[in-house]
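Pasting a structure here, questions to come.
Every protein chain except one is present and positioned as in the full complex.
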Amino acid sequence: MNHLPKDPDFEARVRRSFARQQFMTTIGATIAAVAPGEVILDLACRPGLTQQHGFLHAGVVTALADSACGLAALSLMPEGAAVLSVEFKINLLAPAEGNCFRAVGRVIRAGKTLTVCSGEVRKGAGPEAAVIAVMQATMMALQDRPGISD
Amino acid sequence: MNHLPKDPDFEARVRRSFARQQFMTTIGATIAAVAPGEVILDLACRPGLTQQHGFLHAGVVTALADSACGLAALSLMPEGAAVLSVEFKINLLAPAEGNCFRAVGRVIRAGKTLTVCSGEVRKGAGPEAAVIAVMQATMMALQDRPGISD
Amino acid sequence: MNHLPKDPDFEARVRRSFARQQFMTTIGATIAAVAPGEVILDLACRPGLTQQHGFLHAGVVTALADSACGLAALSLMPEGAAVLSVEFKINLLAPAEGNCFRAVGRVIRAGKTLTVCSGEVRKGAGPEAAVIAVMQATMMALQDRPGISD
Partner (left out) sequence: MNHLPKDPDFEARVRRSFARQQFMTTIGATIAAVAPGEVILDLACRPGLTQQHGFLHAGVVTALADSACGLAALSLMPEGAAVLSVEFKINLLAPAEGNCFRAVGRVIRAGKTLTVCSGEVRKGAGPEAAVIAVMQATMMALQDRPGISD
């Protein structure tokens, strides 16, 4: 799918929004790529992010996919709009074992109010890396809310 | 729903499993209550857990609800079984503004392999606290997997 | 939860909307009850509605729960608004064996644009009937769309 960004400054805006997500700093996530309707985030696993079996906690897997999807949605929104997660669903296909994870968020349909995204999380950054989770998410554009912008 | 635990030691087991989830320590979550088929977790918000508008990040809301649901499922599993999240879906009903959040995970149906749970996250610990998120989750019991137990 | 309907004529409106859902007639569903924010639908199973094992098809279970949730959302919408399903997720807890099914749709949160509902489908109409499916759904209010109203 080719998406046309409404805001020519979309990449800087996505990077600013990500930089303000303090939880992304807490877990150590970084932006690997930003394109119109697609954002890629990377994360190195470390002990403080694990669940009881030593795998990356499903909540961290989800947070990474959710942020990637939200930023992908934001990349197509008009200037001044803010993005909020409405809902998402994730299937965890395999234990999140490993040192390095990559989440890809993609816009499937960008509507005026709602944007539907698909996300996936891979075990590693290469194209051969196994997919360990798939997400389907709905994001919402908030316009003209005082104090809320991205 | 009244659930009968298969493992009389269920509460200590839930608490041990929670204590081994390092990510729960990272975000500062604590156990408020454990009953057969129901687990309650508390979390104080702080800057390191926020998204771009200063609300609790949806990924943290989700992690808390996921852990509460997983532990609720574990509380009904036979000795030796481990629990893994298969999938979940969350609706974020309102921005997670506030200082203190409570997640309740409850078993809806405990099967031999799969357990279905519902979770909710409230803004505060009191019975009047507004529900800000609802989750529907599927958990899986793993038996006899070397190196994996709860 | 007590919901206050914005449209005093909500019950007649819900019944009219249901009557126009030809697919509900095709499967033989009927309205059992309408209250503000809650709608109950009944369905008798028959051979034409089954899947390969002779149980009620998951698609029919879902259609019943979706209609109950959509109508529950509609019951709280202002005059002139129409309702559309944005997304839903259903967990099928047990095979839909039996002759008679009841779906209950309830509004969890009614927003200006989006309404979040929970649905359940029971095997039979009595309060003791086993729950065979639980749904979490997002509905949308459409205002002032020519040709679309409920």
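Going in written order, the chains are labelled A, B and C, and every chain counts its residues from 1.
Please note the rule applied: a contact is a pair of C-beta atoms (placed from the backbone, for glycine too) under 8 Å apart; a residue touches a chain by one contact, two chains touch by 3 or more.
Predicted model only: the values in this text are computed from it and were never measured.
If you put the hidden chain back, the residue from B:Ala35, B:Cys100, B:Leu114 or B:Ile148 that touches it is B:Leu114.
Residue C:Ile90 is the one among C:Val39, C:Ala72, C:Ile90 or C:Val107 that touches the chain missing from this view.
The set of chain C residues touching the chain not shown comprises 17-18, 20-26, 47-53, 57-60, 62-64, 66-67, 70, 82, 84-92, 95, 147-148, 150.
Although one chain is not shown, part of chain B still touches it, namely residues 86-87, 89, 113-114, 116, 138, 140. In the full complex, chain A makes contact with the omitted chain through residues 89, 91, 93-94, 108-109, 116, 118, 131, 134, 136, 138.
As a convention for this text, only the chains that are shown with their structure count from here on.
For the pair chain A and chain C, the distance between mean C-alpha positions equals 32 Å.
Contact with two or more other chains is made by residues 89, 138 of chain C.
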